[in-house]
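Structure below; questions to follow.
The block that comes next holds chain A.
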Amino acid sequence: MIVKQRAYEAKEALLMPALYAAQREHGWMSPEAMKSVARALDLPPATVKGFATFYDMFRKKPVGKHVIQLCTNVTCILSGSEDLLSMLSDKFGIAPNETTTDGRFSLVAMECIGACGTAPAMIVNTDFYENLTKESIFSILENYK
Partner candidate 1 sequence: MNLVELTINGKTVKAAKGATILQAALKNGIYIPNLCYDRRLSPYGGCRMCVVEVEGQKGLSAACSTQIREGMVVFTETPVVAKSRKAVLELLLLHHPLDCPVCDKAGECKLQDMAYKYGSTSNRFSASRKDEPERLDSPVVERNPNRCILCGLCVRICQDHQGVGAINFIGRGFKTKISPAFEETLDCEFCGQCIDVCPVGALGSKTYRFMSRVWYMNEEEMICPYCGCGCTTNLSVRQGKIIRGRGKEGVGINDGDLCGKGRYGFDYIYAENRLKTPMIRKEGNLVRASWDEALKYVAERMGSIIEKHGPASVGAIGSQRCSIEDNFMLQKFMREAVGTDNIDSAARFGYAKAHKAMEKSFGSDFMPIGWEAPLNAKFLLVIESDITSAMPVWGLNFILARNNGAHLAVADSKETKLVRNSSQWIRLVPGTGVALLNGMMKVIIDEGLYDKEKAQGIQNFSALESSLKDYTPAAVSAITGVSEDEIRNLAREYSSAKSRLVAMTSGASENIKSLNTMLAGANLVMLLGDSPDTLQIPAEFSNTLGMWSAGVRPAEQGKEMQEMLYAKDASLKALYIMGENPIVTFHDVAAVENTLKGMELLVVQDIFLTDTAKMADVVLPACSWAEKDGTFMSAAGAVQKIRKIVKETGEAIPDWEIFVRLSKAMGKDLGLNSVAEISAQVSEKLSTLGKNDLKLSFNPAAYELIENSSSEFPMLLVTANILQHSGALSSLSRNLDSVVSDAYLELSPADAEKYKIINESYVKVISKRGEILLKAIISNEVPEKTVFVPIHFAHAKVNTLTYPAVNGGIPLVPVRIEPA
Partner candidate 2 sequence: MTFNELTKRIFMTEILKGMALTLKTMFTKPVTRQYPEEKREALPGFRGLHALVRKSDSSLRCVGCGLCAAICPSRCISIYTSEGVDHTKVVDRYEVEVLKCLFCGFCVEACPFGAVVLTEHFEYSDYSREALFMTKEKLLNNWDKFMAGKKGEQYFEKYWRPLAEDFGTPENQPVLKNRRAD
């Protein structure tokens, strides 16, 4: 037998949505959040932690109020996203994967977000922005207080 037939419905299948829910609640994947997910799903904590640390969209440390996820993959770089990233870094005084001291913004350099046709692109929280320019990026971020 190549694949063992499992009679039960895999609890692991619920893990991703549960982790999303936990992240919405806690803001990031704190050990407490992971433990509560493990308890709720009756899974070993190690499994939960393994999942949570594998996927990039689960935050391993606390983030600010708004999360700016700027794509830094090939197409976006060619269209100037590196400049945008360094501009943002300079403006907020933080390196990628850091949070401003006032807790307003977190800057994340993302891999491809699938908007190569309209590069450069970014996601702020859950909102999607494309065809960014040096001017437009700041006016967009003005909306996030």
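Here is the rule we go by: a residue touches a chain if its C-beta (ideal position, glycine included) is under 8 Å from a C-beta of that chain, and two chains touch if they have at least 3 such contacts; residues count from 1.
On how the list was made: all candidates are chains of the complex that A comes from, given by their letters.
Bear in mind that the values here come from a model prediction, so they are computed numbers and not experimental data.
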Given that every candidate in 1 or 2 is part of this complex, which one actually touches chain A?
1
Write out the stretch or stretches of chain A touching candidate 1 in their complex.
1-8, 31, 34-35, 38, 42-50, 53-54, 56
